[in-house]
Structures are given as C-alpha cells and as structure tokens.
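Since the structure comes first, as structure tokens, the remarks are kept for the end.
What you see is the complex with one protein chain gone and the rest in place.
Here is chain A:
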Amino acid sequence: MEEEWKPLPRRGTKKRRRVRPENGGEGAPCQDTQEGHVKATCLGESGQPPQKPLDTSQMQQVTAAVRRRAAEHRPERGEDMGNDGVAGEFYEYLDHTADVQLHAWGKDLTHAFENIVPCMLNYMTDLSKVDVDPSQTQTFEVEGHDLSSLLFAWLDEFLFRFSSEAFVCKEAKILEFVRPLENANTSSKSTGGAVGKLNEGERQGKYTIKVQAEGETFTLTKHPQGTEVKAITYSAMQIHENEGRADLYVIIDI
C-alpha cells in the first residue's frame, strides 16, 4: 500500500477553499471527495447526530463573554501576587516533587483544622485581598468516619465550594467539633496515610465539624489567581495531636 502515498500533500495548501458558513460551525456539504473526507462530512446518515448551526444568540453570548474577559482581565504579563505561597502565621508549604504539602498547626486540633483552610485557599488566591462579606457567611457540617477522613472531607468541602460557587473562605470558625467516644490515649497519633486504622472509640460513631465560613465570592477583577488545587489526597497524611499543639500534614494534588 506504500505506493498510495504521494509527496504532494492533500492538505495544508494555502487558501484551500471549502464551503463552510461564516461561523465555521455547520457541517460541510459532501463535495470534498478526497479520501477521508467523504466519511467525515456525510453526517446524519451514519447515525451521528445532525448538526445544528450555531445560532446568533449563542454567538453573541460567547462574543460578549470574551469582550468582558478582555476588558476585565488583561495583566500585561500577569500581575505579581505578592504572596509567594510562603508561610502564614499558622501554616507553611513543604516540598514535594509534583504536588505541594500543606502543614498547619494550632494549640489544639480545632485550631489546626481552622488554620489549614486558609493554608489551602491562600495557595489558590491571595487571602490578604479577600474580605469578609457577612451576607455571604455560610454555615455547614462536614463528617468523616475517622480523623483522616474528616480532614479529607473538610478540605474537599472548601475546595468544592470554591470551584462550584466561587466562595473563598478567609476564615473558618469551628462552632462544634464532635469526636465520638474520646479514647484515653491522647498522646501523639499519626495515621500515616491510612484511613483504615480505626481504634475502638472511633469505630462507634462519626466525627463531625460544624463550621461558620466567612469570606466572599471570587472575582477576577479583585482577586489574583494562584495555583489550582485538583484534589485532596490521603497520601502521607499526618495528624499529630499533642498537649498544647496539634499538627496537620496534607498533600494536595495540583
């Protein structure tokens, strides 16, 4: 079949014309009979959905949105965020080849949980540019079957609210932190990425947090864009709880 190839390409020739409407959307009529095109352009018969032309209102919406973007958001080279993803007062960012490890701490677990929220969100935008709009304050509950899954669900909830409702939480105020049947062993506890290592007390119920989240809606005109967080991971997740200090380590996928 080698001889089928000719050095002259059938494509890429300048200003090759084929009938297609202005917006480039509609299926082309079957007039280009060069091989490969026949099958592609004769739709409708092959069971593929018939194409509908892009109507003008659709086009107008897109054009308007593009114009809006162009007007609102034209950093020459990207404006400097001012924050370099460096440590806040109660959190820092640690090294990892492809991802980033969050480390937050506080005088107890409740405070550590509160601090890891700005730790994550500050990576996505500059929290110093975020204000608290009291009308947007949200109250919700998060639950898990052990501490690791609670921490996972906790961060996942804030990520979800950011990417679905564009809600940036500046401050998370924990109203209630419920741990079922506290075990006597309150010394250091590391779960080392394991979700399954449950002790007796934990097995009996759910961990829940009720939180009041304060912040505002993310807008490109006001808030600088940081790095996108794809997901929270259990990878090397650590929860250390000691007398007077609690530490959390979470790797986020970015």
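We take it that a residue touches a chain if its C-beta (ideal position, glycine included) is under 8 Å from a C-beta of that chain, and two chains touch if they have at least 3 such contacts; residues count from 1.
By our rule, contacts and distances are computed from a predicted model.
Only one chain is not pictured, and the protein name UniProt records for it, out of "Ribosomal RNA-processing protein 42", "COP9 signalosome complex subunit 1", "RNA-splicing ligase RtcB homolog" or "Centromere protein M", is "RNA-splicing ligase RtcB homolog". Set against the missing chain, the residues A:Ala104, A:Cys119 or A:Ile232 yield one that touches it, A:Ile232. Check A:Tyr91, A:Trp105, A:Phe162 or A:Tyr207 against the missing chain and you find that the one touching it is A:Phe162.
Mapped onto chain A, the interface with the missing chain covers residues 1-2, 4-5, 7, 9, 11-18, 20, 22-28, 35-37, 39-41, 43, 48-55, 58, 61-62, 65-66, 69-70, 73-75, 77-81, 84-85, 93-101, 124-125, 149, 152, 156, 160, 162-164, 166, 193-196, 218, 220, 223-228, 230-236, 253-254.
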